[in-house]
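With one protein chain removed, the remaining protein chains of the complex are shown where they sit.
Per-chain residue numbering starts at 1, and chain names A and B are given in the order in which the chains are listed.
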Amino acid sequence: MKRRTRHTKSHVMLGLTYVAALIATLPLLLILVHLLSEGAKYIRPSFFTEMPRPIGEPGGGMANAIVGTLILISIASVIGLPVGIGAGLFLAEKRGSTLATVVRFLSDVLNGLPSIVLGIFAWQFLVRPVGHFSALAGGMALGAMMIPLVTRTTEEMIRLVPVSLRESALALGYTRWRTSLTIVLRTALPGIVTGALVAIARIAGETAPLLFTALGNQFWSTSLKGPIAALPLQIFTYAITPYDTAHGQAWAGAVVLIVVVLIISLLARFATRSRFGLGAD
Amino acid sequence: MTDATAQLPGVTPPRAARAAAPLSASLFGDRIYQAVITAFAVFIPLLLILIAIAIGIAAWPALSRSGLSFVTSSEWNVAEGKFGVAPAIYGTLVSSAIALILATPLALGVSIFLSEIAPKWLRQPVAFLVDLLAAVPSVVYGLWGIFVLIPLLRDPVGPFVRDTLGLGKTPLFSGPNYGYSMLAAGIILAIMILPFISAVTREVLLAVPRSQRDAALALGATRWEMIRDAVLPYARSGIIGGIILGLGRALGETMAVMMLIGNRAEISASLFAPGYTMASLIANQFSEATSDLHLSALMAVGAVLFVVTLIVNAIARWLVWRVTRGSGR
Partner (left out) sequence: MPAVADPEPVAAPLQVAESPRAPPLLETKRLNAYFGEARVLRNITAEIQDREITAVIGPSGCGKSTLLRCLNRMHETAPGASVEGDVTLDGMSIYKGDLSAIAVRRHVGMVFQRPTPFPTMSIRDNVVAGLRILGRDGPSRAEADAIAEESLKRCGLWTEVEDRLRESALALSGGQQQRLCIARALATQPRVLLLDEPTASLDPLSTQTIEELVHELRKEITVIIVTHNMQQAARVSDRTAFMLAGELIEIASTNSIFTNPKDSRTEAYVTGRFG
């Protein structure tokens, strides 16, 4: 191939990657713009404080769903955070061992499981035996989903702490466990907290597992033992109805959800800049 | 002359020596710590086993009754207790295939852009925007899909493809077009799996050693030739791993698909036809399951989904690991 054509071809192909980048960033922007323009109309203070009206009636809010989501992610964190941070510590400190390799691999596998499968799991063990849906079951399913996310970021953050810091503590006479917890973990804490927040944002938007566990609730409930409303569930319920007013509520709910997710993602990005692997290289 | 046992004048013996921790106490603390973090780590494989058990128990009644016909039959008759999920499997495969066909070239293009071509100032923002796609909840995609994508497909895209391009006669685009279709599901899935394929591909492209690139350029290759001949082949198994990972995600996606695919048990060649996937089937029928057997059948679908995604994800991770382990990333 002549030199000129080869170079032209190179330029064309490289130009195509610019196009690909453009197309790839488009959906997000389109969705965000549409979401904000539709939903902004329906966001009022009452959205956060009022209960849902019967479907079809205008007005009302999603107070119960917002609180429900907060309760669910709290339950999830009770499971997801200790296990995730503990497993992350294990993987960081026992890097080369066979068990660590196996656990890391399985954690990634767990991460890739469809969320609906986790819903079924919680349903089988926590809903069926007691005969009713519950916030507890929903929180457990979400907690199980949180584990691999928190594990991974914890491991990464712990590994970033220089070995010399650990050694300095040991050389002072610190025991291993004290070094790990009060020196290493404490130093890595900001990154771990960020990772936890990102994980929470991720599970806050999950719907499928809740279909089998928390179920959703039109009324106000904070009980762990019964069905509970959740923001994504409410959005879903309203989205599939034929009523415009309900659709409006759904948009508003989606806006709330995505604004929270966006803020947390931005914070995380800001706090751990080099993690995304590109600019720092 | 120095006296080896002399202390600092006026100062008591080394402070720390006065309270040197008894041997057993510190070892005890270390042992507890080890035990605790190991327990947390082992929780993960245990959880996976529990999930498998849960699904097994739930699915057993239906599976033992239908046997192999569960996956081969198309007959889904609740009243008669016949449960064949072939249409769901078909729908899953087709929607995932559409998603992969659409997403892979885009993801590859973006990743090459980000790792080889983009100017430094552009990298972070673009990467951030692409990665953010993974953070959007499935139900929000579904919402957007219902009110933006579906109407778009109904008109103008549908008529454009069928009439203007004349493809309406081909089996792929025949039949009525309500918008809720395999195509809609495929498109939304493509958007949803794009960030995953892109993230993995980026990682493996960055793992290709500098020397590979330098060698190609030194031989006189153009930028694109260097990418095509030196970088991509080296990263190939990792890229395939990324694609398979995307597949794994597409297979299990529930909400957005359920909201856009029409939820009909049919196997049709047309992209405009509605259908369902395994995941959407379960979610859709769960609240209306009429009998224990029905429920069990839904769980059996879940079992198939579980096994398939397990295998797909394991293969994907292994492929990626093969490429990135050498570079220590």
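The rule is short, and it goes like this: a residue touches a chain if its C-beta (ideal position, glycine included) is under 8 Å from a C-beta of that chain, and two chains touch if they have at least 3 such contacts.
Just so it is clear, the model here is predicted, and its values are computed rather than measured.
Enquirer: Considering the complete complex, identify which of A:P54, A:G96, A:P129 or A:P242 is in touch with the unshown chain.
Expert: Touching the chain that is not displayed is residue A:G96.
Enquirer: With the missing chain put back, one of A:A122, A:L149, A:I183 or A:A268 would touch it. Which one?
Expert: Result: among the candidates, A:I183 touches the missing chain.
Enquirer: Can you work out which residue in A:G15, A:G56 or A:P162 touches the chain that's missing from view?
Expert: Answering carefully, the residue with contact to the hidden chain is A:P162.
Enquirer: Write the list of chain A residues that the hidden chain touches.
Expert: Missing-chain contacts on chain A: residues 96, 162, 164-165, 167-175, 178, 183, 186-187, 189.
Quick note on the criterion: only the chains that are shown with their structure count from here on.
Enquirer: State the interface residues of chain A toward chain B in the complex, per the touch definition above.
Expert: The contact residues of chain A facing chain B are 6-7, 9-11, 13-14, 16-21, 23-25, 27-31, 34-35, 38, 82-83, 85-87, 89-91, 93, 99-100, 102-103, 105-110, 112-118, 120-121, 123-125, 128, 144, 147-148, 151, 173, 175-178, 180-181, 201-202, 204-208, 211-212, 232, 235-236, 239-240, 247, 250-251, 254, 257-258, 261-262, 265, 269, 273, 276-279, 281.
Enquirer: Of all residues in chain B, which touch chain A in the complex?
Expert: These residues of chain B touch chain A: 16, 21, 26, 29-30, 32-34, 36-45, 47-48, 50-51, 54-55, 57-58, 105-110, 112-118, 120, 123-124, 126-133, 135-144, 146-148, 191, 194, 198, 202-203, 206, 222-225, 227-228, 245, 248-249, 251-255, 259, 279, 282-283, 286-287, 299, 302, 305-306, 309-310, 312-314, 316-317.
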